[in-house]
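So that we are looking at the same thing, I have put the structure below in structure tokens.
Left out: one protein chain. Kept in place: all the others.
Chain lettering (A and B) follows the sequence in which the chains are written, and residue indices restart at 1 in each chain.
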Amino acid sequence: MRRLFALLLVAAIVSVLPACSEPPSIVLWHSYRGEEERALVELAKRYEREHGLHVELLALPFDAYTAKLQAAVPRAHGPDVFIDAHERLGIYRREGVVAPVGDAVPPEDVGSYEPTALDAVTIDGSRWGVPLSTKCLALYVNDDVPAGAPDVYPLAYEAENPYHHAAVLSAFGGALLAPDGSYGFDDDAAVRSVLYVRELIAKHAIPGDANGALVKQLFASGRARTSIDGPWLAADLPPSLHFHVEPLPVVQETGRRMRPLLTVEAVMLSPSGARRPEARAFARWLGGPEAALVRATEAHQVVASEPAWRDPRVAGDPLLAAFHEQARAADPMPTSTRMRAVWVPVQEAMRRVFRGEDARVALDDGKRRFEDALKPPPPPPSPAPLAIALGALALVGALFAVRRARTPGFRQQLRESRTPYRYVAHAAVVVFVLVVLPLAAGALTSLFAGTRADPRYVGLGNYLAILTARGGPLLGHGSFYVTLIVTVLWTVCNVTLHVAIGVALGVVLSRPVMRLKGFYRVLLVLPWAVPSYVTALAWKGMFHRQFGAINAILSFLGVQPVSWFSHFSTALAANVATNTWLGFPFMMVVTLGALTSIPREVLEAAEVDGATRWQRFRGVTVPLLKPTMLPAVVLGSVWTFNMFNVVFLVSGGEPDGSTEILVSDAYRWAFTRDAQYGYAAAYAVLIFLILAAGSRLLSRVGGEATT
Amino acid sequence: MKRLESVLAHLGVIVGVVFAVYPLLWVVSVALSPGAMSSHAQALPWPESPSLDAFADVLGLRDGHSAVFARQVVNSLVVSLATAAVAVAVATPAAYALARFRFVGKTWGTRTLLATQMFPAVASAVPLYLLLEAMHLLDSRAGLVLVYASTAVPFAIFQMRGAFDAVPIDLEEAAMVDGASRAGAFWRVALPAVRPAIAVTALFAFMSAWNEFILAATLLSRESAFTLPVVLQRYVGEHDTAWGPFAAGAILVSVPVMALFYVAQRQLVAGLTAGGVKG
Partner (left out) sequence: MSEPGASTAAPMRAEGPAAGPSIDSERRLPEAPRPVRCAVRGVRKSFGGNPILRGVDVDIPEGAFAVLVGPSGCGKSTLLRLVAGLETADAGTIELAGRDVTALPPRDRDVAMVFQSYALYPHLTVRDNLAFGLKLRKVPAAEIATRIREASAMLGLDTLLDRLPKQLSGGQRQRVAMGRAIVRRANIFLFDEPLSNLDAALRAEVRVEIRRLHDRLGATTLYVTHDQVEAMTLADTLWVMNGGVVEQKGTPLEVYERPRTRFVATFLGSPQMNLVDAVVVREDRALLVDGGGVRVLLDEERFGDALSEGQRVVVGVRPHDFTIAREGAAACTLKVELVEALGFEAFAYGWLRASGPRVVARLEASDAKRVRSGDQLPLAVEPARLHLFDPHTGLALDRS
């Protein structure tokens, strides 16, 4: 024990020691990996060698990239330069993350960039990035599979992904977001494009609900002759596969060629980086022909630098050439922040149509949801009423405190509290500063709307909007109340199953004569040990309609395959199954612990009294377990209520956002619906109030459990 | 009759084990498959042409990144162990006070503690960032440890309080009569009596730090300081995910946790015995 403590202490001390590092000359953040990362590292080294300036690279996970930039750059802790896609320029500009590149793209360089790419990073007449490469979808063709081969999909792509569908939509003359920033997925072109794809799925010309991994597998294994995918697919294909890439085909129904969305990856400058000439010089160099040549040859990037294409190694690469050609026939993704709010309504609408719903209705709903999400915040009210209310609240609190302080014996109690205060002081400080304060600050943002850089006080406007279901029907789609009901249902199902399975296994495993107990115990806690962000995705894969293991088992048993994420009940069941799997080991361990504190004599007494096994369980074990289990159940319920990542990763809210729970909805407002942090914070406060009331009620009903 | 019961009991547990292990077999199968997930509907998670390439990739054996990987393992260990140490050190005396003393603000404090578990952290990342900046702890492992530990503290307090509740107060009184001070009784008698609960609490705190990546990626800005989950998460890209290494990495990441579980499982059962997670 003492040795363990010593070890922990040493670890604590080591963690405090700063890891020493040289002050870097230029800091570059990126989320590249694989060959793109290797090329970037090589370029940084070369730049240092040739220009005597050290470039410090930091590779970040994509999932944390945008959030980190938004947190760090405005506080001047960010990089000098960073690499990102041009479509995030809108939000970066709004949040003060990016600055114009200035002389990193001097007039003499303008001609050397792909015009589309340069246009994409130009907003309001300024350039906000140095284009590096373009990425867009194109058509992969497997040369070994003849057209019309049996049991082979003529085409495989992520049909439900709006990014892919945008290409189809363009052939019908539509666009997801109109140039004026209005929602585009509600016109005739949109309806026709969705119905066209629905028809293709029905004819088995393309697979339904295919994700990227599946498309890759279908194409790589020759079970799909062609595939619409981006340049990233090529690196993952086996070397033995014979394929080529060509521009997206013509949609016969309209006779027009598909135009994919174009993403331009660019070096961007943070405001502090933009002030440094050496950072601008490096950005210019990284986008320039010399570096572009390396990026094209080593990382197979479709570089935006025109001179690089004069090199035969680049121009002669058929893959690069094909994507280069496609890029010229692509539409740059809009940079408007409104684009971020497009994806979810479009995807929900598409899925509804593919499930057979009326296209007109589904698409109109999508438009309504888009406009609802971007509804301008209410006008700023006078802060006076709230200030008065808060003041009154503080006054009542002060009065209460004074009254308490004047009760007889209070001084005595306070004197006696001095010793315990010495024990709780550091915990109180740590929890208050690092847990309560950030939460309270988060709660305060619920009174604001707009961006972080430019918050607007709206009083209780966010709460009002949530509680009135944003002016829609109170029990309408995605309203707070419907989501609340789903959340309660989700929590009840999960906790019931957690407790039932956990207690059952715990009781069986605590049988004194049980063999292999330790072995079983370790296997049964495995779901707890493996990171849930991986296992939840494994579960999602298992529930896949066409290729999932669950349906494979069902068909083995002679049951029709189930389209799990098409119906509310089955989608919820899939979520609950995943979360039950993640959560039952905790309850089992709690039960095992609680059971050992039940004296065996009591059970034996009941047995002598003639109680059956079940009666003993109900009459003796359960009541004796209750006091130990109840706090665990309360905490478990709270955690389940706020367990957003399972919903996020497994059903993703499908079908049609109906399996969304309150907390995952809050995350959607914060991260996919135009960054409405204030609105999300209001959700968080409401969740907190509901849980606080609920747990008070529960402990009132179930005895003193929590205090 | 007894025999039948025993068979039924084993059967029940085996069903549970299959439920627990089956999805993990898929993860293993993906980790062993050179391509992505199987495109054939199959009930048994068998990789099509098994290879250990994904594991080699994660361990950096193929591109000479092993040293980096090793350093990140060390980072993860240091951060997680320190988190466990700090969480236990902070929570234990507080839990003891809650179990043993009456004091002004106790009820209110306990409620606040419970309340922190109810508040979704959706809007608290930025305030936390500003706070660490003000404390000059940004981009330091100490700051990260502090953040992890403070989030682990409320649960640790509940857990440890239950354990202390189960220790008869007579023990400490006996120690005080024997000549110990109040603090001496806590150190010499109460603390050793809840050793199993300390082990379990430390394990929980360790795990919460071991698997976290968003905060680590946001608060740290040096690759040399990154923890394993941050590195693992880099296999998830915007357009595609490297499933094989991602799954292989998840398995590698969970190996130390499993080992700890195995070592701690007796304590785990007994540690929660000593009062469970009594709130």
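FYI, a residue touches a chain if its C-beta (ideal position, glycine included) is under 8 Å from a C-beta of that chain, and two chains touch if they have at least 3 such contacts.
Please read all numbers here as calculations on a predicted model, not as lab measurements.
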In the complete assembly, which of B:T107, B:S181 or B:S224 touches the absent chain? B:S181
Hidden partner chain, residues of chain B it touches: 166-168, 170-171, 173-182, 184, 188-189, 192-193, 195-196, 267, 270-271, 273-274
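Just so it is clear, only the chains that are shown with their structure count from here on.
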If you average the CA atoms of chain A and of chain B, how many Å lie between those two points? 22
